[in-house]
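Of the protein chains in this complex, one is absent; all others appear in place.
First chain written, first letter: the chains are A and B, and each begins at residue 1.
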Amino acid sequence: MSTKELLAPASPPGEELRIQVGAGPYRLALRRLRRRKGAVAAGVFFLAIVICCLCAPLYARYIAHTGPDDNHISATVIVGGHRHNVVSLIGIPIGPTWGPRFLLGADFNGRDVAVRLLYGGRNSLEVGFSAMAITMVIAILVALFAGYYRGWVDSVLVRLLDVIWAYPAILLGVAIGTSLTLGGISLGPLNLKGGSLYIPALIIGFVNIPYVAKPIRGQVIALREKEFVDAARTLDAGGLRIMLTEILPNLSSTIVVFVPLMIANSILLEAGLSYLGAGVQPPNPSWGTMISDGVRLITSSPHLVLAPGLMLVLTVLCINIFGEGVRDVLDPRSASRGVRR
Amino acid sequence: MKRPIPAKSWWPLAATTMLLVLAGIAAVAASAATHHRATTSVTVDTSSPPNSLDPQSGYTVSAGEADWLVYTPLLTYAHKSGVAGTQVIPGLATSLPKITNGGKTYTLTLRPGLKYSDGTPVVASDVKFAIQRAIKVNWGASSFLLPIAGAQAYLNGKSTSISGIATNDSTRTITFTLSSPVGDFSNVLAFPATSPVPQNTPMTVQTTKMPVGVGAYTLQNVVPNTSYELVKNPLFAGFHIPGIPVGNIDEIKFQIVSNNLSEAEDVLNNRVDAFDVGDAVPSTLLGQIQSQASDRFAKETVASTNYFFLNQRIPPFNNALAREAAAYAISRSDLARLAGGFVAPSCYFIPVGIVGHPTAPCPYPSPNIAKARALLKQAHLVGAPVTVYAMAKSPRQEEGEYYASALKQVGFNPTVKLVDSAIYWTTIGNAKTRAQTGMGGQFLDFPAPDDFLLLIDARNIHPTNSNNFGNVDDPWIQSQLVKLEAVPSTKLSTIGKQWAAVDAYQAKKAYTIVWGSSQLVKFFSNRIDFASAVFHPLFFDDYSSWRLKS
Partner (left out) sequence: MRRFIVRRTLQTMVVLALVSVFTFLIFQVIPNGDPASRMAGRTATPGQIAAIARSWGFDRPIYIQYLHTMDKIFTGSVVSYSQQINVVDQIKRGLPATISLAAGAGIIWLTFGIVVGLLSTLRPGRLLDRTLGFLALTSISAPVFVIGSVLLYVFAYKASILPSGGYVPLTANPWQWFEHMLLPWISLSLPFIGFYSRVLRGNILDAKYEDYVRMARAKGLSSRRVLTRHVLRNSLIPVMALWGLDFAGVIGGGAILIESIFDLQGVGQYAAESIQTLDVPPIMVIVMYTAVLVVVVAALVDILYAYLDPRISLNG
């Protein structure tokens, strides 16, 4: 799934976007946001999920008494007064016990699904956030340079963006991911081992750059024609300074809107890549690898797919609802979206 | 008032109905009259397609299963289940080879009057051509052909033919000269890759139109990665070759699928006739299969060795105590559970069913976590980092993850590295990878002990494509291997105890940790006569023995 031009689809490309430059846009926005209960609730829920995942070691130690990688193939657990095999003799794992041990059941290797869900959440969220950060930083830089300097700098950068954008994200991600996850990267100062979590983060971050860079570049192009930029130029400010002090702040609302969107996209792409074996490497849990492992046993043990699947959907949904709320309050045209008619 | 149906509106209807009925009867009668003996045909689904059906290129299980019936070599195996099937019998040769010159010369004579499935006569020089072709198209097991004198020079392009093979088309004799005696050269001559093909066969791997051969069946309609068919060869019965069945079923159609679950369901519901032996029956369906189809489902232990290799050249497993600790850490029953119960636990490298399998008790009865922990502490290696390599394919992946978890329990610091099955062997066989430990496995190429122990033979340590993943290099083992390999395979049973001694020695030294032999399934629809179908120790499903239930 791509974001394409979610932000500016209404106007034909090329039309200038109205930017609100005034005092306290954020104060206003925050007030409006607080009134939108749905978005706030989603944001709070998302925070709750993040905190739970961060508390994974606590859960593992004090409630489940097992780590995410510990196999318990021949162990038994008491459910409802009866003793059950954690993994049956022909290899079928137990379903949710709703007790402290194996709350959501066990997987093929006898590992506690709930523990892995939380640790996996940590990995998925970490990759999602890091990828978003990488995308935003590089995309903003590229957009600023391309949009401000125009000319051949712009042409080269836009062509490079087009190259990345040409591939379906998942195909490119899997192609690069398979190469890199095997041997890691060592490019100058960047030295990562094959199993590092930063490799999928880098790949996802890289693949998403065009979807952010292109719209922001459009805005930069529009902004540089504005009067305050001319004013700064007459004051003899250099290009870099103008970019940082005049243009960048005015992109902030766009950037803020993109952040939750890219987190959601990155988490989804990570799940897809991990499902195909090119993202987070097993046995490091991530929601994508858990679903991938679980699909095989879906007929006898649907909990292996449902638990991580539901968590994924819930988390991304919360981010999307919150993100939509943020966008509605920050986007000056949100009044015309007519939600409070 | 009800209006009566006008007389003239119902009789067209009645007439039409009568005509239809008559037509129907006529059709049935016609089909009965023209009924002839229909060709019998069965379907087989497989998710492990042959790497290639070209005889000089195929070396996976499904390739062998088809090729050995289409391309009969000079020697072949008895078409029987169990140990009886490991016996080498004459194929296209008149008798077993005459071995002279201290085991370096093998002489055979081709049967008279042999023709390929297209009618072309077979000549002795076709055998030499086939072997040269196998080397030219890089047959995966062509290293077995290199002991033939002149084969290495041919491989390097230094000569245009193999000097060590002499043939005479008029006397139909073929003489092999080896550069040093190789005890199981007779087994090498039983590979379908050495079977003759006409000398106009192109020197490139054929992907759709297979070369012709002499066998009970021919390969037709080959669509790579999709399907292929074995069709009975009408010429074969006329040769009256003893010991090689001519086949009962006319057509065997193979379909390549990728979903084992639907594959198993199709066989269970009799929509497909056979489940490929190389596929794993999903455990979710096992219960149902065992209750509904117990008369057509069986687990067969095959001669295979599943083990963990331990790299002796780098820490921590260059330390004998660390190796013993690892040996004490695993539970074979846990591993069997991971394979859905399709593993027979064992601790010796030479598997059951092969001459040389030791019968002594296992040196490291496991799991014994306390002992393992103590040994590791003694070696001062607690917390040693270990990377465990495993194939990214179920259940090998789960087994690797279990192994890592077991190592963690006794005090190592493991991380798992999953590698795709297509590049797994070349990855761990590459010295640069510096793989410390991981999954190893061996399915037999031919039923002899050295086919297994070659994995701990120091001569098989190569910088790339090595087969001795653990870099085992023990002088006593080497001396024994050289001595025992020279004995011809026909005299194998006399040295069984000596082979067993080598295996027991390597187990005691914990050079490898063997945990079991795989079990494969024999699973058919209710159309095939289950009991009479042969399950061959090397080629598994012997399609030429299948017959439909009458």
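Going forward, contacts are C-beta pairs under 8 Å (C-beta built on N, C-alpha and C of every residue); 3 or more make two chains touch, one makes a residue touch a chain.
This is a predicted model, so every value here is computed, not measured.
Visitor: Among A:49, A:106, A:157 or A:180, choose the residue that contacts the chain missing from this document, as touch is defined above.
Guide: Checking the options A:49, A:106, A:157 or A:180, the one contacting the hidden chain is A:180.
Visitor: Among B:462, B:483, B:497 or B:549, which one is in touch with the chain left out?
Guide: B:462
Visitor: Which residue, B:426, B:479 or B:493, contacts the hidden chain when the whole complex is considered?
Guide: Only one of B:426, B:479 or B:493 touches the chain omitted from view, namely B:426.
Visitor: Give me the chain B residues in contact with the hidden chain, please.
Guide: Considering the whole complex, chain B reaches the absent chain at 51-52, 59, 138-144, 146, 152, 155-157, 205, 207, 224-226, 257-259, 261-262, 265, 392, 419-423, 425-427, 429-430, 433, 462-465, 467.
Visitor: Residue by residue, what part of chain A touches the chain that was omitted?
Guide: For chain A, the residues touching the absent chain are 1-2, 4-6, 9-15, 159-160, 162-163, 165-168, 170-172, 174-176, 178-180, 182-183, 264, 268, 271-272, 275-278, 288, 291, 295, 298-299, 302, 305-306, 309, 312-313, 316-317, 319-321, 324, 333, 336-341.
Keep in mind that, in the parts below, only the chains that are shown with their structure count from here on.
Visitor: Between chain A and chain B, what's the gap in Å when you average each chain's C-alpha atoms?
Guide: 46
Visitor: Which residues of chain A touch chain B in their complex?
Guide: Counting only chain A, the residues touching chain B are 69-71, 73-74, 87-92, 108-109, 182, 194-195, 277, 281-283, 296-297, 299-301.
Visitor: Quick one: which bits of chain B touch chain A in the complex? Just the residue numbers, please.
Guide: Interface residues on the chain B side: 261, 282-287, 331, 333-334, 337-341, 392, 394-395, 397-398, 401-402, 404-406, 408, 415-420.
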